[in-house]
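With one protein chain withheld, the remaining protein chains of the complex are depicted in position.
Which chain is which? They are A and B, in the order written, and residues in each are numbered from 1.
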Amino acid sequence: MLGIIEALINGVLMGSIYGLTAVGLTLIFGVMKVINFAHGSILMVGMFSAYWFVKLTGLNPYLAIPVVVPFLFYFGYFMQSWIIRPIFEAEKDVREPITVIIVTTGIWYVLDNLSLLFFGAEYRVVKTSVTGKIFEFYDMYFLLPKIIGAGITILCAIYLYWFLKHSKMGKAIRATSLDREAASLMGIKQSKIYNIAFGMGCACCGMAACVLIPFYYVYPTVGVPFDIKAFIIVVLGGLGSIPGAIIGGIIVGIIENVGAQFMASTWTELLLYGVFLFVLLVKPSGLFGMKQDF
Amino acid sequence: MALLEVKNVTKRFSGLIAVNDVSMSVEEGQIVGVIGPNGAGKTTLFNCIAGALPPSSGSILFDGQEVAGKKPYQICQAGVTRTFQVVKPFATKTVLYNTVVGAFATTQHLHEAETKAIEVLKFLDLYNKRDVVSQSLTLPERKKLELARALATEPKLLLLDEVMAGLRPQEVTEMLPIIRKINETGVTIVIVEHIMQAIMNLSEKIYVISFGKKIAEGDPHDVVSDEEVIKAYLGDEYVATQH
Partner (left out) sequence: MKQLLNQKPIILLISALLLGALFILPLIVTSPSLMQIIILIVLYAYFTSTWNFVGGFAGVLPLGHSAFIGIGAYTSTVLFQTFGISPWFGMIVGGLLASLVGVIIGLPTLKLRGAYFALATIAVGEGMRVLFENVKQVGPFKINGPSGISLPLMESSFWTFQFGSKATYYYIILIMLLVVLLLTYFMMNSKVGYYLAAGGEEPEAAEALGIKVSRYKLIAMAISCFLAALGGTFYAQLMLYFYPKSIMGLDLSFEIAFIALIGGRGTILGPVLGALLLRPVSELTRIYLGASLPGLHLVIFGLILIVVMRYYPKGLVEPIKKLIDRFIHKPARGKADDPSNPSARQE
């Protein structure tokens, strides 16, 4: 019984971190109506940045946040303005921007394999001051960096939610996501909003990367499982919804961790695909039926 | 028997009643207009007839057959074809291709469909544009293409959703005879329209809808002088379109 509670809590912790990557994905989708298939690769870029930061400076891994997060923001910002925007604009009138989807897949491929070229296929792990620290609670054991990570993640999501609801830029982003044309008539410059939204989506990955580094391996295709989990989460929570992404993330974390109590981890992976397809088929608008929530 | 018989159709959207107990009937060969201010529910009514939305209650008989709640493609196969207010051409395809898609409704063979499509394009004066990709057409041409595609399905009843919307006054006057010409070939037409003059000239019969309810029906000139109609709708709108 205790094992299951432990797994449940671990699921919530890990799930909130998944949730943060999914928040980035959902934010980009909400504004541009484009699914960034390269999202996991962006996370991988973030994780390698954080890895090298900690490895080279030997500083506390959370000090990487002020470096990695802005770096990824600009990474996303310029990726959108240099690569995606021209293609997006050429397909403006097309109902299904398939070209944009395939280009983000192309970016996924380029980033993953570039990092394979540069860093090799091995799994790397960095020893930090919090790595391996255990937090004990009623005979249950949790990794301290997981708890810190989940805490930071939740704070981030709350901040983002507040930012979109109340700040001026946030309002402009929301307006664009609701009605592109109307927003641009109101003097909101669309392309800039897209760049910023893309940058913010990638910055979420940067944040997740920094909190993952103390307890997770880094390798070139580390983004793929996260990518696929992020897809599952956003569909689960309803594309475009930030609270939905966090809740979806927690559900995925719980399925994965509690499932592992009963079956091999490869089977929990299959279970996740099953849940994903089930939701896609039964309720593609998401479990909670949330529409654009921000 | 009327070709189209709409009986007590109501459409609710979670609490909001968009169409409230509307009945209308269209005789074969007529041009019937449906007018009303923005948000009056005329497009919703139109969508119920065309199958894009199922009515919440009521019945829609076409040719004596119940079509309420049927899917758009079934309704088209039954002989009712619609056009869209915001034109939806198959943008990367040519005018001829677009029309052939419509013509396939009555045949299995490409050759026959093409013959039919060319005939329709000639009829609508679009023949010399046949190889133009439809996304590079002008708006009036796109509207005509929308008509051509619909006509190619050989409908008994043609539903026109604001076919004049967005056209300049001169383009409207060019469109009117085309619609009359289509009607003369034996196609019954129901036209939902915002531009009063246009519909006054065309229709034999007019239905006025306001706040989801039918408030008047009959001969266009009687309807215009109807006190309630002027109050509910024409007051501002009619004067505005006069200038």
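Here is the rule we go by: contacts are C-beta pairs under 8 Å (C-beta built on N, C-alpha and C of every residue); 3 or more make two chains touch, one makes a residue touch a chain.
Computed from a predicted model, the values in this text were never measured in an experiment.
Novice: Looking at A:62, A:77, A:215 or A:276, which makes contact with the chain not pictured?
Specialist: A:276
Novice: With the missing chain put back, one of A:4, A:63, A:114 or A:178 would touch it. Which one?
Specialist: A:114
Novice: So which bits of subunit A touch the chain we can't see?
Specialist: Touching the missing chain: residues 29, 33-35, 37, 83, 86-87, 90-91, 95-99, 101-103, 105-110, 112-114, 116-117, 121, 220, 224, 228, 231-232, 235, 264, 266-267, 269-270, 273-274, 276-277, 280-281, 284.
Novice: Considering the whole complex rather than only what is displayed, give the residues of subunit B touching the chain that is not shown.
Specialist: Its contact residues with the unshown chain are 50, 52, 71-73, 76-77, 81-84, 88-93, 97, 100-102, 104-105, 108-110, 113-114, 128, 131, 149-150, 153.
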